Structure formats: structure tokens, C-alpha cells
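Of the protein chains in this complex, all but one are displayed in their positions.
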Amino acid sequence: MKLKRTFSEISLLTITLALFVIMYGAGVLFYGFRISTFLNLFNDNAYLIVATTGIFFVLLTGGIDISIGSVVAFTCVFSAWLLEKGFSAGFVIPLVLLIGLAFGSLQGFLIVKFDLQPFIVTLAGLFFMRALCSVISKAAIAIKNPFYLKVALAKIRFTLGRQHPKIYFYALFAVAVVLGTAFILKFTKFGRTVYAVGGSEQSASLMGLPVKRTRVMVYGLSGFCASLGGVIYSLYTLAGYSLQNVGMELDAISSAVIGGTLLTGGVGSIFGAAIGVLIQGLIQTVVTYQNLNTWWTKVTVAALLCLFIIIQRAMSVNGEKARKNRLIKAA
Amino acid sequence: MKSGILLDMKNICKEYPGVQALDNVPFQLEAGEIHALLGENGAGKSTLIKVLTGAESLTSGAVFLNGKSVRVKNPLQAQHMGISTVYQEVNLCPNLSVSENIHIGREPRTRYGLIDWKTMESRSRELLAGFDLDIDVIRALDNYSVAVQQMVAIARSCDISARILILDEPTSSLTDTEVDKLFSVMRRLRDEGMGIIFVTHFLDQVYQVCDRITVLRNGRYICTENTKALDKVSLVGRMIGKDYSELSGSRTSREETGDKDILMDVRGLYKSGTISPLNLSLRQGEILGFGGLLGSGRSEAARVIFGADRPDGGDLSLEGEPALFKTPLEGIRAGLAFCPEERKVEGIVGELSIRDNIMLALQAKKGMTKPLDPDEVDRLTRKYIELLQIKTPDEHQTVKNLSGGNQQKVILARWLATDPRILILDEPTRGIDVGTKAEIQKIMISLADGGMSVVFISSEIDEMMRCCERMVVLKDRAVVCELSGETLTESRVMQSIAGKGE
Amino acid sequence: MEILQKYRRARIFWPSVIFLGILLFNTIISKGEFLSITMMDGHFYGRLVDIFRNGSKLMLLAMGMTFVIASGGIDISVGSVMAISGAIACSVIRGNLFPFFQGSVFFALVLAVAAGALCGAWNGFLVSRVRIQPMVATLILMVAGRGIAQLITNGKIITVNSPSYYFINGGYILGLPFPLYLVIILFAGLLFFTKKTAFGLFLASSGINDKSSRLAGIRVENIKLLVYVFCGAAAAGAGLIESSGIKGADCNNAGLMIELDAILSVAIGGNLLTGGRFSLGASICGALIIQSITTTIYAMGVPPEVIQLVKALLVITISLIQSEKLSIKLLPAKAAAQ
Partner (left out) sequence: SSDTADSGSDKLVVGFAQIGQESGWRDAETASLQWYASRNLDTIELHFADAQQKQENQIKAIRSFIDMGVDVIGLAPVVETGWDAVLMEVKEAGIPVIFLDREADVDDSLYSTFIGSDFILEGQNAAVEMGRLLNGKGKIVELEGTVGASVANDRKAGFDDTIASQFPGIEILGSQTGDFNRAKGKEVMESFLKTYGSEIKGVYGHNDDMVLGAIEAIKEAGLKPGMDIVTVSIDGVKGVFQAMAAGEANVTVECNPLLAPQFFQAAADLKAGKTLPRWIKSDEGIFRAETAAKDLPTRQY
């Protein structure tokens, strides 16, 4: 009784999770996936999980933010540049996070204040940040800062027989971000307002919720999470490069959608979105193991994506029907 | 009843592009009164309320709360000032649970300042129990019918401890028992000293609960009177601006229908999970009512017949020819028309003009590649704007800018324009003012006289009794009995609904 | 005067003013050189001609995208479809695909456009029947498309040697570039189609409220399917122009990231990305604005790394100019007069 939240939240999440588990199980059976394969999903996708978390807020309100890939890149390039100039990590990290927050909020402000379309504004943001990257440096800059080096390589190592799987600290941090987000969405007024705005902006405003402020804030959060993702990415690669993460926003959006988020807003679970990231990572791993001709790679990735979305769609439609039937019988 | 002026609005003007929605309107609300705000569709009632709650900004005028001049910028501020509102269209978030919809914005918190879901849910259950509503409060709102949603919205605003409660047509989709429940809550709140503004088109309800009445017409203030001092006929006179004595058109003038030809015959039509096998027949030129309680499956039956929901099995024949409609278009082409009950979701196409909205079904019937003659459309549009008294500066106005009642009329016009053989009307008079309501009933009767068959669904038993010559009563998604002629009385209907009819 | 008033209120007003503004700006900074058009080998030659010719791809895409967006959807696979169509056309002409038709430009074009329509049908099927969210549904083809194109060309850049194929991009009729005629014919055709049928009304209605539209008897699924098919075919056309321009098929780069420009064209044209009422002319103007910005940037010799910076600022400025909220604030009198 306590467990049954609304259908779309719980059931879609279960479906997504189940599909992930099945896929992973198949990987273990057919390709001999190891523990480290699982942990690497987190190690390799930590930055994407964090960035997806940010865009998830925006998607929940029914908006879209396609600037995050550029913001991630900018964060990496700018911090690498500053660190090269000799600034300390303690100065650089808060600074880039602040810039991400401010930039996102500015986009949100333009969207809300002047009633502009989110797609256009964030597309301009995408161009802008990408351009700043190449203005700062066209070449890749390596990060040699000792603090970064230390954090980047910090990891927990397990020993299981002959295997030595490891998880990096920043991957754990990404998991923490997801948990924190889940908490915010569930237990704070802001979180609930985000859902309400996505459900119906007009109703939310008539119910006296601070719609405008919330909308600006989600873009701010998206920018913030993107720069946080950028910090993680710069730990992940210890470099900044103006062309990195092109098209990352699509990965983030499709992760969220695979995890059951509705792009029209109001429906979605952050756990689903995070699992969505892992699923995309898993698809890539499977493709690598399957060792395809390179021209088949894209086709296979797309086919798996398609299969996944259709299965999910079919299951949720059936679930919806079954639920209706139950309701009617009960009535 | 302790009086004292809670709210004083002076010279309120509100202008929309091309429309003077409010023109120098005054309005006063006292503590401890229920004040009816009345007027025809488009008179400016909802606008006055939106201006008061800050949902729309006023063009000019002044608002005094407790004697202090205030400027309400948004609904949030209005709430802080103690104004709680139920807007005309259900304005809740369909994706949130019922309990959240009741509490959002003022959630109970735990010690650590976090949302306390447990308390929220138990409080919601208690609150709804006060309205005799026993539903699962943790389910998302869009699982429930409009009526339930409307009750939730009412419960929400009654629960907000406010000085002023505004109810804009809250009863349009409620049954009598629910309305009674609402009224007892309203009386209690009034006695606690709250001021309540109540908008409705049911004049009986006005006389049941209201202390005073303010009438608007065409965006202008007409009068404020004590309810006792104003009888129904003169009230309607004030509302429509001319003398009006003929309030009730009735079917008494119509002859018995037993020997008319059967136009449509439905045998065993069903859709699993929606409606049990349905048997009924519709005669040429009759008005057939679907009776039943909320959720009894009346809308569902109508939808399956029309083809809005694809039936799983069964037979339907038109003039003896088998015809089963899998899509609305098939139904329309066969001469059916269906005016759905949820106008916001399934009726209007908000961003299109009145003209386009009216011609939509006719155009679809004719086919996409054969565009209607623009002159013909202009003629039709004007005809229906006039016939149904749609209040608008011109037919190019977008529909979402119309008042609720006028939107309903546009949808009605859309279906009348297709010149159907069978017209299915699901709550067509919801939110429509008395004058026009009687007008629509008349139109219905005259169409039936002209040979059209009408299926009529309404929550108002009176209205059904007045118009229908036969009635099919549904219960738990199945037909329980059929009443006509002598047997068609209000008490028989009630009995069959209650299950004691057979 | 009345016509002027009507034009002033039409959606196309701001986009066309902005487009002319950009042209004017260029003319001034280049001291008139920008507008100069000379005759060369019997055809016109100049930057203006370039804008129209190079912009023709985008204009085609913008038309397809306008319909899709009006239906409440979006299509991010157009770039990939361009790659597929180029790959098919070049492979057919070279005889690598359907050797029977080798050298036949006609069949190459037919097959390429048919393939584009097929891609669109797939998108439309996912959106209208399976009811997958448009962005995700078209994401599938966006990812797969280039792979498919490469499978067709075996991963090589195929060059073709066929003057009639070159004509699609490089040809001139009456001194004007051929692709411009394609755009004009298609535009006129669509205008005729939307005026002579109720398609425009049905499309807008489906995009605004598909439940209402279905109940009113509109076959919403078919309308949606149709617009995706059309968008796919238009993308294929754009792919042919691009491929003809480089005399070959470059699957890796054909139409790369062009979906963003196509969507931007529609939006800068003042159409709502949420669907509903639309104006094809405005979208075409939007496409011209984007192309002329690109041309301006090249003409001014802007350093490559700041190109996107300029583009970003222009995009924001243009949308601010069109923002109703801003104009109400700045020009209250005008807004009231409307």
C-alpha cells in the first residue's frame, strides 16, 4: 500500500531497472562481464550522471537545456587554463562552479523574463560556451595540479580472487549527487514545485507556487551540475580541450528519457535517469565486446536504443491497461 | 453573522486586446457572507476573480483589503493575504498525487524542515472524508474524473485557512449530494466569519446558500442585492438585460415516441475495462438520456458508440445497416456528432480561432483535400455565434481567450455545424448561463423535432427530465433499465440508480 | 496601406526585417561590394547569389522541420538522412548499388528521395503509432543514419562524375542557381497545397491538441506520419544538393549538426517550437538569416574561434527583438495599439 506511488514513477523505474539487470545478466553470460565492468560503468560515466542530474531538473519542468555539453567543456578548459596559470584548486573549483551556476541562471532568466524559447536560448549558450573554449585555448591543456592529480587517482580497490575491481572517488561522488537530488526532489518544497510546474505551469502559478523563480532556478541548477560534471570530467581526463563533449546533451537527454522522463515535463525519476546513463554505457560496452565492423557500430547502438525504448513503451502501455482494469474491478 | 467589509474593489477595469472585460466594476465582500457573483457567459466574473487574485493584472482600479489598499501581483501573494481560490477550470497538477495537490505550497514539515509525507497523506484523507470522498490520495490526480478533481480543488482551498474563499463555478460537474456536502462546508466556513465569493449558473443553488448577489453584465456592474430581496425572474432579467419569464422549456409539448423508426441499434457493444455489453436503440427524432451517477459509465458508453474509443466487440447498426465505428472520423462520416465532456482536454483547440474551431469537424467530415468555401464558413460561423450567443468581438479571436461557457458553446457549434443525424451531447450545458442553457435546450428540442436524434448526458436531473423522452439508466458500466413515457419520473430514475428499480 | 498593416502583423514581418537588416549591415561595412552582382559565364555571381544557393539546403530542411514542429514534434535525424540520400545517389550513379541503374541520375534521385521518405516514415511510425517522444524517436535514426550511409558507401567518400548530377547544385537557369528553383517550386507547391486543402488547419490543430483533433475527426496519426515523411524527403533533397555540390558523398560530414540550424531557422522565423500555427515563409526567412550570418562571418574574416561567439550573440539578439514581452516593455504604445 505504502509502496504504490503513481504508476509512471515507480513502474517505469522498475521496468528500466529490470531491463538493465537483464541486459547486464546477458553480458555476464555471453561476454563474461566482471565486477569491474559494472564498477567501470560508474567510473566512466560519473560526469554524465552528474550532468544528467542537472538537465533532469530542466526536463521535469518541461524545458530543455542543450548547452550542457559546452558548459562541461568550458569548465574543463577554463580550469585547466587557470591551473596552468598557477591558481590553486581551492580557488578554481568554486569559481568554475559559480560560473556554471551564473551562466545557467542567466539562460533561465532570459527564458523566463522575456518568454524566449528554451531551445533557442540554450542553443545560443551552446555556441557561446564552445566559442569561449577555443578563445581560451585551441590546444588541449593538461592539468598538472597536484591536488587534481591526487583526487583524480583516488580510488577504492577491492580484491576478489584474481580480480581487482576499483571505483574512483568521483564516481562515488556522482552517486552522492544522485541521492542528494532524489532527496531534494522528494522532500523539499523546491523539488515538489519543479514537478508541479512540469505538470501544469498555469496551475502551479494559480496555486501560488513561485513558478518563475523555480524555472530560473532549474536552469541555474542545470548549469551548476554541468560545471560540476565538468570538474569531474577534468578529474577523469586531467585535461581541458575545446572540442570535448560535443553532443553530450543528447546523451544526457536520452538517458533521462530511457529512464522514464517525459520531455513534456512533470514525470520522471532521477534514479531512472541515472540508470538510463548506465544503460547507455552498457550498450557501448556490449558493442565493444561484440567487436563489430565499425560501420555497424552506430547502427547497433541505435538498434539497441530502439529496442530498449520500444520494450519499455510496450511494457508501460500494458502496465497502464492492467492498472486501469484493476482500478475498475476494485470500484 | 458579524459583518464588516473584508474586501472592497473600486472602479475595476480590465482590458484585453480588443475586449473591455471589466468596465468600472465595484465589488464588496463582507465577513461572514456568501456572496454570489452572477452574470451571463463572458460577463466578466472569472476576470474579476483573476484580477483579485493577481492571476491577471488590472488595467486600472483599486483593491482594499480590510480597509488597506493593496496591489496583488500574483496568486502566491493573494494566498499570503488570505485569499484562497478555486478557479473555473480545474487548475491542479495532473501528475501530482491527490494529497500533494491539496497541500502543495504549504506542506506539513517534519522537525528538520522536510516535507512530511505521512502527515500530508493522513490529513488529506481526513479532509476528503469531510467531503465524503474516499479515494486513494497517493495516486496521481489524472487517474480521477473531472468531478473528483473538482472536489479535490475545493477541498484544497477550503483547507487553506483564509479570510476570503473564492469559488468559480465549483459545482458544474458535481451531483446533488456532492453539492449538498459542499454547501454545508461553505455554511460552516461562513459561520466562522469567512467571506465567500460564489460563482455559478445554477440559480437554485444561489437561493440555497447565498446571502447577497452581485450581477455583472457585459463587463459592467449592474447591481448588488440581498438574495431575499431579488426573485428569480427579476434576477435573470438583470443578468440578461431584458425581461425573461420563460425559464423552462419542457418536453411536455412533445408527443409520445413509441412508434418512431429505430435509427440506431446497439447490441452487445463493449470495451473491456470500460463498458459492459450495451444494448440500446435510438429512434428517429427522439432525445434519449443517459442517466446515472458519476463514474457509472455514461461517457464511456457514448464514446464507444461514437468511435472515440475503439469497441472490442458487439454490433451497431444504423437504419438496419451494420456500422461499427473504429475511429471518430467513421462516426462523423456516418452522421454522428459527439460533444465530449472535458472541454479543455478533448474539446477546444486553444490556440486556434473560433472560426477554425467551429469548422474543424465539418472540414474533417468533408475531407482534407476539399477545403470549405471561406464564405460558407464565414456564414456558418456567424450563424452559430449568433444562435448560441457566443460573446466575442469577432470570430478570429483565439478560443483559449474566451470565457469558459463560451468555449463550451464553440464546441457545440462545431458539432451542430456538421449537421448530424445523431448528436451525442455529454454535459453540453456545463458552465453555461441560464439564458443560453434554456436556449440550448430549445435548440435541442427543435433539432429533434426536425428529425435529428439526440443522446443527452447531464448531471442535472431536471434538465434531463425536461428534455428527454426516454432514458437509459447506467450503473457500474452497464445498462440497468430503460424508462420512458409514464415511467420516466425523477423518483424512478433515482430508484434505478440506487438499485431498487427492478 | 492595409496590406502593409497586415504584413506588419504577420509572422514573417520580423524575420524578413532582420534578414534585410543583415544584408544592409553587410552592404555598409563592405561599402556596397556585398550587393554587387556580376555576370559570369552567363550566370549571376556574387555573395547574394551564394546566400541563396548555399542557403537552399537549409531552406529545404526548414520547410520540412516547420511541418514537423507544427505537429508538436521535432526531427533531429535530418543530418543523417542527408548523409543517407547522398550516399544512395552517388552509389547508384557509380553503379555500386543497383548496378542496373548505373549512371542514371534520374533513378539515383528518385531512389535517394524515396529513401529519405522511408526514413521519415520510420520516424513518423515511431512517433505516431508507437507513441515514442519525437526527440527520442528521431534520435535513433540520427545515431544509426550515418552508420547506414557508411554501410552503403563502404565507408569511403564516393566521388561521381556526372555533369547532370552536378547541375543540382551548380547549375543555373536564367542566370540563377538551380537549387533556388527547387526551393521556390517546393515552397510554391506547399503554399498551394496548404491553401487548397485543409492540411494546414489539421496540422496546426493536431499540434496544439491531438485529443481534441482526433475527436473532431482528424486522423492525427496520418497527419503526423505525413509530416515526418515529408521532412525526410526534404532532408533527402538537401542531402542531394550538398552531395552534388562536392561531387560526391561524404557520409561523415554531410549535414553534420545541421539539425540544430534547421530547428533554429524555424524558431528564428518566429514559429513556436511547441507546435501549432506556423508560417513556412517565416521559416525560410529564418534559414536565410542563418545563412547570411554565416556568409557575413566569412566575409568579415572573423577569426574561426570567435565565429560561434558572434553567432550566439546574434541568435540571442534576434530572439530578443522578436520577444513580445520586450516590445511591450519598450514600446507600450505600440503594443496597446495592436
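Letters A, B and C mark the chains as written, and numbering starts fresh at 1 in each.
Criterion: a contact is a pair of C-beta atoms (placed from the backbone, for glycine too) under 8 Å apart; a residue touches a chain by one contact, two chains touch by 3 or more.
Since the structure is predicted, the reported quantities are computational estimates derived from the model, not experimental observations.
The absent chain, not drawn in this view, touches the displayed chains A, C throughout the complex. Contact with the undisplayed chain is limited, among A:Tyr31, A:Phe109, A:Phe147 or A:Phe190, to A:Tyr31. In the full complex, subunit A touches the hidden chain at residues 30-34, 36-37, 40, 43-44, 47-48, 133-134, 138-142, 152-153, 233, 236-246, 281, 284-285, 287-295, 297-298. Touching the omitted chain from subunit C are residues 40-41, 45-47, 50, 54, 146, 150, 155-157, 159, 170, 242, 245-248, 250-254, 256, 294-295, 298-299, 301, 304-305, 307.
Just so it is clear, only the chains that are shown with their structure count from here on.
A straight line joining the Cα centres of subunit A and subunit C is 31 Å long.
The geometric centre of subunit A is 43 Å away from that of subunit B, both derived from CA atoms. For subunit B, no residue reaches two or more other chains under the stated contact definition. Looking at subunit A, no residue sits in touch with two or more other chains. By the touch criterion stated above, subunit A contacts subunit B in their complex at residues 4-8, 186-189, 192-193, 195-196, 198-200, 202-210, 266-267, 321, 324-325, 327-328, 331. In the complex of the two chains, the subunit A residues touching subunit C come out as 66, 110, 113-117, 119-121, 123-128, 130-132, 134-135, 138, 250, 253-254, 257, 262-264, 294-303, 305-306, 309-310, 313.
Of all residues in subunit B, only 17, 308, 327-329, 331-333, 338, 340, 345-352, 356, 359-361, 363-365, 368-372, 414 touch subunit C in the complex they form.
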